[in-house]
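Okay, structure first, notes after.
Only one protein chain is missing; all other protein chains are in place.
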Amino acid sequence: MPFADFGFAKIDHHRELRKGFPEVIYCAGKTPSQIKTIAQNLNKNKSILLATRAERKAYNAIKSAIREAKYYPSAKMVVARPHKVRSDTGLVMVVSAGTADSPVAEEAALTAQAMGSKVERLYDVGVAGIHRLLLHSQKLQQAQVIIVVAGMEGALPSIVGGIVSCPVIAVPTSIGYGASFQGLTALLAMLNSCAPGIAVVNIDNGFGAGYIASLVAQQYKPL
Amino acid sequence: MPFADFGFAKIDHHRELRKGFPEVIYCAGKTPSQIKTIAQNLNKNKSILLATRAERKAYNAIKSAIREAKYYPSAKMVVARPHKVRSDTGLVMVVSAGTADSPVAEEAALTAQAMGSKVERLYDVGVAGIHRLLLHSQKLQQAQVIIVVAGMEGALPSIVGGIVSCPVIAVPTSIGYGASFQGLTALLAMLNSCAPGIAVVNIDNGFGAGYIASLVAQQYKPL
Amino acid sequence: MPFADFGFAKIDHHRELRKGFPEVIYCAGKTPSQIKTIAQNLNKNKSILLATRAERKAYNAIKSAIREAKYYPSAKMVVARPHKVRSDTGLVMVVSAGTADSPVAEEAALTAQAMGSKVERLYDVGVAGIHRLLLHSQKLQQAQVIIVVAGMEGALPSIVGGIVSCPVIAVPTSIGYGASFQGLTALLAMLNSCAPGIAVVNIDNGFGAGYIASLVAQQYKPL
Amino acid sequence: MPFADFGFAKIDHHRELRKGFPEVIYCAGKTPSQIKTIAQNLNKNKSILLATRAERKAYNAIKSAIREAKYYPSAKMVVARPHKVRSDTGLVMVVSAGTADSPVAEEAALTAQAMGSKVERLYDVGVAGIHRLLLHSQKLQQAQVIIVVAGMEGALPSIVGGIVSCPVIAVPTSIGYGASFQGLTALLAMLNSCAPGIAVVNIDNGFGAGYIASLVAQQYKPL
Amino acid sequence: MPFADFGFAKIDHHRELRKGFPEVIYCAGKTPSQIKTIAQNLNKNKSILLATRAERKAYNAIKSAIREAKYYPSAKMVVARPHKVRSDTGLVMVVSAGTADSPVAEEAALTAQAMGSKVERLYDVGVAGIHRLLLHSQKLQQAQVIIVVAGMEGALPSIVGGIVSCPVIAVPTSIGYGASFQGLTALLAMLNSCAPGIAVVNIDNGFGAGYIASLVAQQYKPL
Amino acid sequence: MPFADFGFAKIDHHRELRKGFPEVIYCAGKTPSQIKTIAQNLNKNKSILLATRAERKAYNAIKSAIREAKYYPSAKMVVARPHKVRSDTGLVMVVSAGTADSPVAEEAALTAQAMGSKVERLYDVGVAGIHRLLLHSQKLQQAQVIIVVAGMEGALPSIVGGIVSCPVIAVPTSIGYGASFQGLTALLAMLNSCAPGIAVVNIDNGFGAGYIASLVAQQYKPL
Amino acid sequence: MPFADFGFAKIDHHRELRKGFPEVIYCAGKTPSQIKTIAQNLNKNKSILLATRAERKAYNAIKSAIREAKYYPSAKMVVARPHKVRSDTGLVMVVSAGTADSPVAEEAALTAQAMGSKVERLYDVGVAGIHRLLLHSQKLQQAQVIIVVAGMEGALPSIVGGIVSCPVIAVPTSIGYGASFQGLTALLAMLNSCAPGIAVVNIDNGFGAGYIASLVAQQYKPL
Partner (left out) sequence: MPFADFGFAKIDHHRELRKGFPEVIYCAGKTPSQIKTIAQNLNKNKSILLATRAERKAYNAIKSAIREAKYYPSAKMVVARPHKVRSDTGLVMVVSAGTADSPVAEEAALTAQAMGSKVERLYDVGVAGIHRLLLHSQKLQQAQVIIVVAGMEGALPSIVGGIVSCPVIAVPTSIGYGASFQGLTALLAMLNSCAPGIAVVNIDNGFGAGYIASLVAQQYKPL
């Protein structure tokens, strides 16, 4: 059987074959005891383990099953047995607009790192002070894929997309108030970017951005 | 009576006293004959006449009442007896993101000009090629008020707002497709700008932007 | 380097040059320790310091770095070293529709004051008792720019805009219930105002309104 | 049988007993031949006939069945055998904000008239020139029920509601552009009015407003 | 001066003259001390006092100023010196769809009663068991105005509107889950009712419904 | 191969095995020549053929491939080789609220008939004249499944659902104006029905309703 | 009288006759004492009792009236005197996409079971590992009706609908974040399914799905 059946969950042991990466535990809406059972079962493969949207309770449940699990509270992530960062892949750059976007940016960065990608961070370079970004243009042009994290008006991916030639993964965040509508404004803005080479993930979905960015970076083969 | 009563319309002759500018004819939803009656009546004051959202039929109706009326087809505006541009007021700069935003930008520029403001235009400097804007930084810093017109992700006002010290009036346009939702995305983005000093008018409302910008510029008194 | 880099934040020391006003701390989504670090660093310039959306914890963090910081709990603002109010600029009038709109109105008024503008307040003059507003018509006509703060149906800016000749900055608030949708109704109403000379800022964005209004008022030079 | 069954339609002859008014033909989505059949059948009662949203084709179909049917093209209504206006009922006042709102206002006024109510019209008294309305305050206070028709920001019902003691029926119209969203903004604004004594009907639903206003007016018995 | 000015509030003593009813205190967003000040000032007229959306703290504040104030916790209303119910006015019937709609229905009923109207209640007669309503058809037909309160699909006003000849005031409630969107579904349904004679107030706005219904009922003069 | 591959289309010949019914041609967005190719290929199985959203051009294309194809213009359907109606299955009743809902109701009825179900129609029994429906209560109770088609406020499924014990399939239509938002209101209302036993299909999706209703009816075996 | 009248509630004793199933207590928005009164009164019929959205307090209230009431905390349901599961009806299969969807799936399964249907569960077979579902194809094809519960993108009903010939009842859940908008995305996706034979209930409405599925299954008579 390509999965383990616990009634409330069917753990997809086949996923690593298909996807090159095992199942990831999305902790929201699961009880600590369900999380522990899933972690224990996934642990049998001795592969990397990622858990997202993990409150401390969820971490404790995983920790009791997998000793080496490490917790990143700002990103609400648990990681065990991360892949070794490989030097022969592309560089993933994680760019964020403001300090308040950091948790989402960190979720993206940690995910890509855990998947073995080289990651660099460039935080708080939002468009209200665009020189902070432009001063790093050269650095940006060295990346093979760039994750851009922004809330409010979500303009940063367009600016980055206008000055680099690599793919850009845009992540809207729920930072803002009033007519930001919990990130809807940033999401819509990013989808409508006038700069080509940009694709978008769900609001606050740092994990999703880190995952696809890492896939892109792994295709890159430096000469 | 401070207004003329035609049943279907009560023309507000008192407005020029209160607002410093007479009633403007919003042509949408009015018949040519209604428009002509209103234009004729407003004409008695021999003051400036503006008509917006004017199809050619509307223009013809006005023309038959007011000979000197001039038509600007791309902006769909009719102007008669514009105010003389006064050199002792501030400069209104009209900046647009793309070629397709020009009709709205022109409506703004023509309105401000007709109200007597000095106007300069800087078109097609959208964020996908931000150097086009930055090369004009000095020019932008000379303005007393800047109107920024953009569709799609509506990011341009944030960039402009980040590099100038004067007020910025942002105008979202309905240019875009898919999740631009006829300008809603640009509107929301502009309302959520992270750069201070920006206020927003309705989608495609070039007239409204030109009007308030002109009011701002008229307060400026060069030394 | 035109900014100080703390990893989680790049403090934009260049902003005062470009914008005529230093960076403002938007406290929401930042930890007290991040806020303190930013405040300390901004303090080196000995310029004015504003912090918005500041809970008491944020205030305490700033206070520990900048002694003279003062807290305005209803507006959730922290101000240190405010600009001296200059008599040679225009008058900013802050008008609010109801008592419940006061926190937003105060955020606007305090911002404009801190930036050196003369400010007068006219609160609780909503459209259900329009005579309360009309009795102050003369006062309104003396202002160089008017901030109008309203929730619910957001009609007040249209009324004010109909009787004054200066620019009006409209601020929708989240006051209301049911189909007010946390201020969306007031926002939409203000964007669709039939009175010319009005521009709009984000829901509950008193700071943004005070900032742009102050910019407008500073252009005015009394004879 | 309290209704006539034509397969595609079951004509409700019982309605006049229950509601005091016969079925009204809503023409949108019906073919001319369906409309004719319904009109013919309703005609047997020799009661009043109203048809709404009637294009000229619909009118012709009705005319061929009911000779005395009269067409009001701006309101897109057909009326036959209207009730006699009764002097012993209350006065229905129909107030509109702008010239472009007239078709909806006329639908309301014609409906109330056809139902036997005294109707007065006060058009184009929108809030941008509020003196036009206030000059008619006394007239407004003589009405037993007031219908207020407005598009754009939909502020007029709040103003009227603030100065009269009778019930106000508010009708949002689809007049406006951009963020008016075909009348949604006016609808939301009217629902959130801060003035008590206001209830709202659907966007552009002049018929519905005229109907309920007429019911209210018929309850009034002058001494 | 037709109002008392407390800075944070301008109490509209003129309202009773214009509207036939004094200002009502909307407690949401006001501090207890603001509420007390307003209540004390309104008390000088010795007129009726209503306060809505009143938590117990608000009640206590009012009570300390006006002894005879009475609290209705389910409706969150405070009433002092209610008008005497007059027998020579029409009957207001308050109909609700489900038990969970009672707080809103009570707010409507208490408002109308306090304004001097005869009120009868008919609760929990929702459309899933329509016979419960139809059994009361005769009672319904005796009313001069009917308030219909419903959440979820908001269908009840259409049914009532189909069987009575008096005006119907529909009140959507936020009762429901999922795609009820806090009452938006019921609101939209009521606005689109196929039965004529219905007008709608804001979601959960029992007060507004009671107020306008009472105005309608007061016009009725039994022979 | 379980499908025929034409590049632009992969015709699913396996579907009849899995689903008990072959692929149906959804004509919208397909060219007549594409439709003809698909029809020809499906024709090889000599099974029933249904095409929906078929303009006359689409019908002509199918007709040229399948002679016996029959067109139902109001429902915009093409049917060839319909299943014989079987007497040993349940009765599908199709109920509609208004005359304008007929095209959608017919699409539902024709689909269920073509699939071999017994179908009865009961049209124009909307809630404004509820007696028209209640007079048919007995008939309704004989059905094994009822399709209820309604636009505007979409209340009819709740009423039907309250008086029958069989499953109800609700179909919102785009009939209505203003705040009906092209059927969104009816859709939301039906999803929030307080009567149990109701499930909903997409706006104007008569085909979907007829299909699932027919599946339900085929399970019924009369004794 | 076909109902018991407690003022705040009219208990519909007639419902079991009409619908084949007694009134169900929807606990949300009712006080424990109201719930107890309703439970006691319903208890007189000695029929099955279901209560949904029951917090523990609601359960305790019911328990004090009906001893044999049993609580299912994850589904928030109370059941007393469930119908005996009958072997001569169809099989209801409850399929869920993820572990976090279990509470809604259980509400559906428990409802159908309590109504006497055979129920099987197949949980955590979401589309990211579609082989988990496909391995159970045969089992799925044995069902007479399938309930499919999913949040996030809500794709599972389409997949199931593509491989079975029985009716599918789709239940969107509020599981997800960002642009899932509390289940709106899953709801919309299910309504737009390209697979025929699917109808949808409200977000998180497991009860509604179990109810209609049970009605469908009861029509099935195995040979």
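Going in written order, the chains are labelled A, B, C, D, E, F and G, and every chain counts its residues from 1.
We take it that contacts are C-beta pairs under 8 Å (C-beta built on N, C-alpha and C of every residue); 3 or more make two chains touch, one makes a residue touch a chain.
A quick note: this is a predicted structure, and the numbers were derived from the prediction, not measured.
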Report summary line: Listed by label, the shown chains touching the absent chain are A, B, F, G
Query raised in the report: Which residues does chain F use to touch the chain missing from this display?
Result: 2-3, 7-10, 12, 14-15, 23, 26, 28-30, 34, 38, 53, 172, 174, 183-184, 187, 202-205
Report summary line: Absent-chain interface residues of chain B come out as 98-102, 121, 123-125, 128-129, 131-132, 135, 175, 177-180
Report summary line: Logged for chain A, residues touching the omitted partner chain are 18-21, 24, 90, 144, 162-169, 187, 191-192, 196-203, 207-209, 211-212, 215-216, 219-221
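Note that only the chains that are shown with their structure count from here on.
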Query raised in the report: How big is the gap, in whole Å, between where the Cα atoms of chain A centre and where those of chain F centre?
Result: 44
Query raised in the report: Counting in whole Å, what is the centre-to-centre distance of chain A and chain E, each centre being its mean C-alpha position?
Result: 51
Query - chain C, residues touching no fewer than two other chains - result: 98, 128-129, 162-163, 178-180, 184, 187, 191-192, 196, 202-203
